[in-house]
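Input: one structure, supplied below.
Here the complex is missing a single protein chain, while all its other protein chains stay put.
Showing subunit A:
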Amino acid sequence: MKTLIIENIDLKKIGELVTVSKQFCDAPDIIALGEGDIPGSFGKAWQFGQAVPANLVSTVSNIIKQENYEVILMSVSTLGSGLAGPLSAALAAPAVTEVTAIHPDLVVDRPVYGGKAIIQHKIESTPTILTIRRKYFEPAQLDGTTAATALDAVEDKVTLVAETHEQTDGIPLEDANVIVSGGRGIGDPENFSMLQEMAHQLNGAVGASRGAVDEGWASPTKQIGQTGKIVAPSVYFAVGISGASQHLAGIANSKCVVAINKDEDANIFNRARFGVVCDYKKIVPILTQAIMEGK
């Protein structure tokens, strides 16, 4: 099937979508967003500079129509979410978002009810639009680069006034092998530094639940879960996190979850490999010290 990837220039995101595309075709085409070379080898390639998805809808839907693409792949992100709905309506194309598995004959899985159930759909017509949840497919290795045709958005509905990227000292959450995440149980913003110190000793990153983000203790970019980042570290420490299904949706592919929670009935213990029923304030400083000494 003729497949088109639409993605920002990002090795891992494009890599994951190339892996997905193998289920549909040998060599997908790509519309890449951003500056720089497009990593990997594609049939045809187009490129927009820095762009706002709302301005791309008509250009992209024209390309899909002209080239008769059957499957359009994006990852779940502000780009994928910005384009999936409008493209679906513009092309009268069925769209399935947050896809976690793909089976033969255009059968796909996606979670519902905060990840408590999985719905399976058969897609009955093409073109179809799929957004793929991060970390469910191994990124393909991308060799070389592909030369692209530069494109301009034909619409300027939205103006990008400014863009800010948060400084992260240390490893980005999505790449970290160890993540120390805090929830509402942390109780106050100061104590997040305790998690920071522990993560630092483990060469890991700090994450947060929506509870902690809503309280303003951690930035929204640190939120892990269904509507935050999807992560798959070797070890995920959930500290003062109750383990709502929407939070667990972000750590489904983590290898080992360690729960530190003072409520022995907290749902997180149903997902954890190791559990410590305890006030985190008692255990985290000792844990950090022991890790430091063990190095």
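As a convention for this text, a contact is a pair of C-beta atoms (placed from the backbone, for glycine too) under 8 Å apart; a residue touches a chain by one contact, two chains touch by 3 or more; residues count from 1.
Convention: contacts and distances are computed from a predicted model.
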Chain not present in the shown complex, as UniProt names it (candidates "Ubiquinol-cytochrome c reductase iron-sulfur subunit", "Na+/H+ antiporter subunit D", "Electron transfer flavoprotein beta subunit" or "ABC transporter"): "Electron transfer flavoprotein beta subunit"
Sole residue of A:Gln120, A:Gln141 or A:Ser193 that reaches the chain not shown, by the stated touch rule: A:Gln120
Residues from subunit A at the interface with the omitted partner, ascending: 52, 54, 57, 77-78, 81-90, 94-98, 107, 110-125, 157-166, 178, 202, 210, 213-216, 220-221, 226-227, 229, 234-235, 244-246, 248, 255-259, 267, 269-278, 282-283, 286-287, 290-291, 294
